[in-house]
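The structure's right below; bear with me while I get my questions together.
== chain A ==
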Amino acid sequence: MERNVLVIGGGIAGITCSLELAANGVKVTLIEQGPSIGGRMIQLDKTFPTLDCSSCILTPKMAEVSTNRSIELLTLSTVMEIERKGDGFSATILSNPRYVDMEKCSTCGACASACVMKVPDEFNFNLGKRSAIYIPFPQAVPQKYLVDRNACLFLSRGKCKKSCLDACEHKAINFEEKDRLIKRDFSAIVIATGFDLFDAASLGEYGMRKRRGVITSAELERILSPTGPTNGEILIEGKKPERFFFVQCVGSRDSQRGVKYCSRICCMYTAKHAYMIKEKLKDASIYVSYIDVRAYGKGYEEFFRSVQELGVLYIKGIPGEIVERGRSLLVRVEDMLSGELREIEVDVVVLATGILPSRDIFRIGKMLGLDLDEYGFVKVDPTYPSLAGKEGVFVCGTASGPKDIPDTVAQSTEAAASVFEYICRGK
Partner candidate 1 sequence: MSYGLIMADVRRGLFDERNLDLVGFCNVLNIDPWLILPKGAYNVREAYFKRIIQVEMGEEEFINPLNAVITVKKVIEKFGDPFALIFSASSSGMEIAPYVAGYLKSPIITDVSGYQKESGTLLKSLYSDKVFASLKIKGEGFFVITVRSGSFRHEAREIEENTIYEKLEGLTRDERRRFLGYIEEEKQEVDITKADFLLSIGRGVGTKDEIPLYEELASLLGATISGSRPVIDKKWLPKSRQVGTSGKTVKPKVYLAMGISGAFQHVSGMKDSECIIAVNKDPEAPIFQYAHYGIIADMHKIRDRLIQILREK
Partner candidate 2 sequence: MNILVFLKRVASSQEEELKILGEGEAVDLSRLPFKLNDWDNYALEEAIRAVEKEGGHVIAISLGAKESDDVLRRAIAMGAGEGILILGEEALFDPRLRAIVASRFIKKEGFNFDAIFTGVQAEDDQFGTFGGYLAGILELPYVSMVVAIEEWGKGYVLVRRELEGGLMEKVKVSLPSVLSIQTGINEPRYVSVMGIRRASQIERKIYESSLYMEGVISSIEVLKWSYPPKKEGAKILPYDIDGACRELLQILKERGVCQ
Partner candidate 3 sequence: MMKKGIDEDWTKRVFACIQCGKCTGSCPESAKTPLNIRMVVRRKQFGSVSASQHVWYCTSCGACTIRCPRDVKPSEVLIHIRSDLVESGRISTSIQRALENSLIQKNPWGKARSKRSEWALKADFQIKNIGDLREKRLLFTCCVEAYDPRCNVIPRNVSKILTYAGIEFGILMEEEICCGNEIRRLGEKGLFEELRDENISNFKKYGIEEIIALSPHCYNAIKNEYGEEAPGVVHYTEILWRLLKEGIIRVGREYKKKVVYHDPCFLGKQNGIFEEPRNILMAIAGTELLEFTRSRENSLCCEGGGGRMFYDVDLEYERNAKSRVSEAQELGAEVIGVACPFCLVTLEEEAKEKGIEVKDISEIITEVLL
């Protein structure tokens, strides 16, 4: 049997693991639900604590995936069925069409300019707009356009002048493309499905989606990014804010309405955000409310300190509620260390939402008969952190629990090694 591995999920975990396996001569099929690989990390502007450019690290790896001959990349694809077959697995993969011939597309963008349908841009957390025919983001891999079939007027309603067809010189657009079902055998499977974010709107007292100026950290990340909807300029609803309030543990450590666990990354990404805002707006007043500051990694505590030294005020105590006062937001928070209840007026409240297991994991876990923990993360043996508990099934990244990027990368490499060891057994 050929040594062929299915990697599910094209984020930093799946990419790292695929590249490691490919480097060892293993054939990899990397499937990604979305139109591009890159996952959550490619949405980030900088990584903590070193403030390295996130896309500078990730883009070369993504490019390598697309050029590596040992890696077959299937985007817009989901696993429909997996069965055990001999020592390995037989998987059925549903691959949705891009309606754009990747061979012919020159990525010129003429089609997108011609398209009349504009929809919220999910890559930027709906802060900007994109066309129905689009490229998800400039560094997307595959670096090709595609048609969002739910947004496309022709595909969804059958009614469109289809000016994109005229605009495309290469005649790359093909509305006739159909879904494909791909059946393939694999010796091993790696789950790298990543995470979802907690929906901050479910905590009504914070006013997410109800009050102007209340945003999530993920949205802020895009606002801060030079490739984001404001090209890196800090603008919220067209205005330049000056006063920021960060709320940590939104959905995390919340056994009542969120999840019981600590999401591990919010303290540091919030510190990073505070730092980045201070870099851009020297006079910004920034408050960070916290329950505990968890800066446990290498260089983290030092980074936390440097953020404090910039004048970012950390408040022990998380706000009870955020209400409007005139054009400002009023944050009611107990500053526990002084024992005072403060009502702080700000322009922007940033909610540091926690990590949830990816919704997909339940479906895939069921197909493979995996044990999931009470939240839906893949259960692993702490001494073998990439073993998903079933023969031939491996896990890496946040599919098994909240992790930051360095831990994800380390664990994904370790997963590749475990997979390699597994498929080489008995050979």
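The rule is simple: contacts are C-beta pairs under 8 Å (C-beta built on N, C-alpha and C of every residue); 3 or more make two chains touch, one makes a residue touch a chain; residues count from 1.
Basis for inclusion: all candidates are chains of the complex that A comes from, given by their letters.
Quick caveat: nothing in here was measured; it's all calculated off a predicted structure.
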Exercise. Any idea which of 1, 2 or 3 touches chain A in this complex?
Worked result: 3
Seminar exercise, completed: In the complex, chain A touches candidate 3 at residues 203-205, 207, 249, 253-258, 291-292, 316-321, 323-325, 332-334, 336, 339-341, 343
